[in-house]
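Here it is, the structure in full.
Only a single protein chain was left out; the remaining protein chains are all shown in position.
The chains carry the letters A and B, assigned in the order they are written, with residues numbered from 1 in each.
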Amino acid sequence: MFMQALGFGLITASILAIGAVGFTTQFGVTNILNLAYGEVMTASAFAAYIAVSRGLNPWWGLAVGGVFGALFSFALNRGLYTPFIRRGSKLFVMIIVTIAVSLIVQNMLQVVWGPQFYSIHADPGTTVHVLGMVFTTTQLYIILIAALALVALHSLLRFSRIGKAMRATASDAELARNCGIQTKRVVDLAWLLSGLLCGIAGVALVMELGSFQSTTGGAFLVPIIAAAVLGGVGQIYGAMLGGLIIGIATELAAVYVNPEYKDVVAFGILIVVLLIRPQGILAEVASQKEVAA
Amino acid sequence: MSTAWAFYISTVLVYLGVNTMACWGLNLQYGYTGILNFAYIIFLSAGGYTAAVLTLGPKTEGGYQQYVFGLNLPFPLPIIAGGVVGGLLSAVVGAIALRRLRSDYQAMVFLVISIIATTVVTNDVGLFNGPAGLSLIPKPLDTVVNLSLVGYQWFYVGVTAVICAVVYAFVRRITRSPLGRSMRAVRDHEHAAAALGKNVAAIRMTSFIVGGVIAGISGAVLVSFISAWSPGGWLYQETFVLFTAIIVGGTANNAGAALGALLVPVLFLETTRFLPPIGRPGLTDALQWVAVGSLALIFLWFWPRGVLPERKRVINIPDLTSPPVAIPTTVTTAADHAGRAE
Partner (left out) sequence: MSAATDTLLAVTDLRRSYDGVHAVDGVSFHVDRGRITGLIGPNGAGKSTVLGMVAGAIRPSAGSILLNQTDIAGWPSYKVARRGVGRTFQQSGDFSAMTVMENLLTARPGQRGDSLRGALLGKRYWRAEEDALIARATDLVRRFDMTSMANELGGSLSGGQRRLLEIMRALMSDPEFLLLDEPMAGVNPALGERIGDYLLELRDGGLSMMLVEHEMSIVEKLCDPIIVMAQGKILSQGTMTQIRADQKVIDAYLNG
């Protein structure tokens, strides 16, 4: 029972980790709390759905979702967020902007796709037993993809020039700019990467859930933010760790407490972190610095 | 005027009153004091729920509704109780959530509290009757005034107007007083306000609780009118409608808040009822949300201060022609030696 819950937890954790890493990458660089992230996940899932219903293999659908997420996020930033920031909009204006975007996207999806459920089916393959946990091969692939994506991102940030520029901007945008780093490019990349991971997470989520609708991604937003904040703003490994903790905690709560309140666990963790230790576990103080564009 | 029209207009007027009060409360918290209370809707809901369980008669055996109390209290007690509960809940939430936090984290905390509240309330059948909520709540003073259906509608419009006037009197007293000034100071620069001796935490909490009381009253008035309360009617997105209303109407301006209530929840959302139902059910609702979101973005971009921006309060300076009067403090005795060309 416990191991089974743990198994579920690992899958949820993987998807959460992909999403949280994407979220924290963008949050760390731009300092914008992007509450439309969940909706971009849903939109990416629908993009993948279109591709798959045209006959594309679901795993390629994952790639389609990722690319869509990247482009959509990039466009949202260039078209909407950056212009607002350029005029000096404060943090709280930005949060209203992202909420507005999330409402528009979610409801536009509903207008176009209706209230019914859709699904992207990946052949589950054989079941695998590991230490009392049961996985389908599809699920194992998802966990593998999560791991690969994170290793790739880590390498990018650590070893590439633009990756280092990103870390510098996340640390101190003003200083980075003064050192000649082209923050505009860094910000663009942050949104592209974030959107890519967002899209992949979105498709992986709907593959795991079995069916989805216009509200699915939005429901996952708070656990993702919880994971990202728990791990520390901009901390990639922190977001992974946060995803793991929240994924397992919520599944255990579902089994041992009440499945209805499963989400409340993630919400509760987020509130506690924000109120007690906003900088997260792997501390990098998220001070009241203004947004970067 | 045909009965249907009379019914419709009187209903809209009650909604206008309810939303105006809600906007005044939120405006006090956000427009004047700078608190991004994204959980505002739960205080409206709490007020409505309180009015419901106090107005309902005792639970009948084998009845289909589950709830507590059921004291069958007469008007206006349930409304007042709604306000009190709104205030108490604000005190609790405020004690947890109001602290020195960057503004968007603060907003997130409130948002999450709102979502948790919705989840808990929807699932707890014993107190809240689960997702179905409560209905068949007796209308206030119904048996006392004994009017026709339409007559009662207009009566209630009058009741709402009176309550609005009372709430407005209170709000206005606060916003034009030194306390209102202190709230705006906390909003503009809390460290400077503290450096001037203002207890920022106490001021925030005061604003938060007063806003909560107003929200509770507003919710109570609404629920008493529509005779029903359900968790689904008080989702966290509703707070966004109210925020959009005060952004459109103008923050830190009571007339602006009232105008926003008229323009957004009432006109904007209500007039769409007249459009022929297009497409499948739920489509108009979805389009409404798209419209509200777009409206917020448009106003934030083009008219961020709203239709009626915050008024500049001009103070008449007495008689500029006479020479400066020496104030009997150490600070200005030096002015006597100044001899500076004025």
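In the analysis below, contacts are C-beta pairs under 8 Å (C-beta built on N, C-alpha and C of every residue); 3 or more make two chains touch, one makes a residue touch a chain.
Only a predicted model underlies this, so the values are computations on that prediction, with no experimental measurement involved.
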Exercise for review: Determine which of the presented chains are touched by the chain that is not presented, and list them.
Suggested key: B
Check your understanding: Thinking of the whole complex, not just what is shown, which of B:V93, B:V210 or B:V223 touches the missing chain?
Key -> B:V210
Exercise for review: Out of B:A39, B:A185 or B:L297, point to the residue that touches the absent chain in the complete complex.
Suggested key: B:A185
Check your understanding: Thinking of the whole complex, not just what is shown, which of B:T3, B:S148 or B:S177 touches the missing chain?
Key -> B:S177
**Study point:** Footprint left on chain B by the chain that the document does not show
**Key:** 170, 173-174, 176-182, 184-185, 187-189, 191-200, 206, 210, 252, 310, 312-315, 317-318, 320, 324-325, 327, 329-335, 337-338, 342
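The rule is short, and it goes like this: only the chains that are shown with their structure count from here on.
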Point to revise | Footprint of chain B on chain A - complex, ascending | key: 33, 35, 80, 83-84, 89-97, 99-101, 103-104, 106-108, 110-111, 114-115, 222, 225, 260-261, 263-264, 267-268, 270-271, 274-275, 278, 286-288
Point to revise | chain A-facing residues of chain B, complex | key: 36, 96-97, 99, 101-105, 107-109, 111-113, 115-116, 119-120, 123, 237, 240, 243, 247, 280, 282-283, 286-287, 289-290, 292-294, 296-297, 300-301, 304
